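First comes the structure, then the notes that go with it.
Every protein chain except one is present and positioned as in the full complex.
Let's turn to subunit A:
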Amino acid sequence: MSPTATDRAVALAGAFARWLPEQRWFAGKHRSIEAVTPVSAVPLGDVQPRLDHLVVEVRYATGEPERYQLLVGWRTALPEKLEHARIGTVGSHVGFAGLWDDELADLLLGALAGGEQHGGLVFRPEPGATITRGLPSRVVEVEQSNSSVVFDEESILKLFRRPTPGANPDVELNRALRRVGCPHVAPLLGEIGGELSGAAVSYGMLSAYAANSADGWAMATASVRDLFAEGDLKADEVGGDFAAEAHRLGAAVAAVHTDLVTALGSGQRDADGHAELSAAMIGRLADAVRTVPELARYAARLGAEFTAVADLTAPYPIQRIHGDLHLGQALRTPTGWLLIDFEGEPVKPLAERVRSDSPLRDVAGMLRSFDYAAEHLLVGEGADHQLEYRAQEWAARNRSAFTAGYTEAAGQDPGRHRTLLRAYELDKAVYEVVYEARHRPAWRWIPLRSIARMLGFEVPPPGDLPSA
């Protein structure tokens, strides 16, 4: 076996280039890889099976290189059940995706529990956290930009696949919220941190696992399905009504916002700040119209809405926020709602994601999500006015229940800042149109319809008209 972790990583470089594009979290699937080189390689323990912690740089034929965190396990023989995790062979050893191996996953837990240090890696348990070891583990198999391992029903370790210099907002905000005893987050148990090219970086976080939970998107869409199955009942008449849940969710989001202020303070956005925000929205709109021509007919009105933000003169409160809030980021547990994944909008640079912003951005994100939940079943179904009408009834009912819950808990109605809230919502919808056009073109009708509806245009049908 090669003497150092770096040697082993270098020896696997070719295999990485084949293996990476098959991974869910790998962003460069459509780019051609030129080379994969280790930036950092740290062996975690020296008994068999081994685990190497790597950061590799992936260089492409064109464009910026990317860095990824990998955990490579080594065994002389790969058991049948780990065969799917194989990366490649070096000498008499097989390198494989180490997270799938119970024993190696537990090794990470042990390092966290013991507050160990390896090379540039620092495993830090949170003060007072209990970390239970020796549990069976499983890798979460959902569409995810990171990788998570669940340890039985106790804890969940999320490894950030794209380490970025600077404090990770997910860790930072969860830590702050745990400190003030916020009941709406999964308690943080520990962090894997370290240094990368001279800057502090976060590699992963361990949180308490919400064993009996389901996410808000699954709950909301079950409700919508129930509504669509009823002949002609209204959204408030069907058994699967979600409004009570939406109300509690609104209260939970407001409580998290309040706790974030308690923990990390708040500030104000002045006229300059509004001008900047307005300019950013207008800039994003201009880009979006170039990418999705269907936006053009709304562009003037959208522009007017965004320009109105620049006219706001009164200072508005800003604070740390979630930044990427939608129904999928909320987990319903038997004791209430939890919010997860405080990383902010993934496409934005870190510096932007950790900036204070208006909590209205989060509210707008959730409001958009209700529209999505209501309309996603219509996608590709052709026009059905009855269903479309009822979908909107569902969305309206749950948006207002969410807002009412938020208002009750926050003591203030987010809707009172109408200009700003609308702008955030429209800005989000514009972002969604672009995202959908790139990834799920049939779904772009959801945000397009919302934009038309909000601006008072005739609402287009939820799908492309059949070509003549």
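Methods note: a residue touches a chain if its C-beta (ideal position, glycine included) is under 8 Å from a C-beta of that chain, and two chains touch if they have at least 3 such contacts; residues count from 1.
Operating definition for what follows: contacts and distances are computed from a predicted model.
Name of the non-displayed chain as stated in its UniProt record, restricted to "Phosphate transport system permease protein", "Acyl-CoA dehydrogenase", "Ferritin" or "maltose alpha-D-glucosyltransferase": "maltose alpha-D-glucosyltransferase".
In the complete assembly, the contact with the undisplayed chain comes from A:152, out of A:34, A:152 or A:381.
The residue from A:132, A:291, A:335 or A:386 that touches the chain not shown here is A:335. In the complete complex, the hidden chain is touched by one of A:110, A:166, A:183 or A:240, namely A:240. Contact residues of subunit A toward the unshown chain are 81, 136, 138, 152-153, 211-215, 218-219, 222-223, 225-226, 229, 237, 239-241, 244-245, 332, 334-335.
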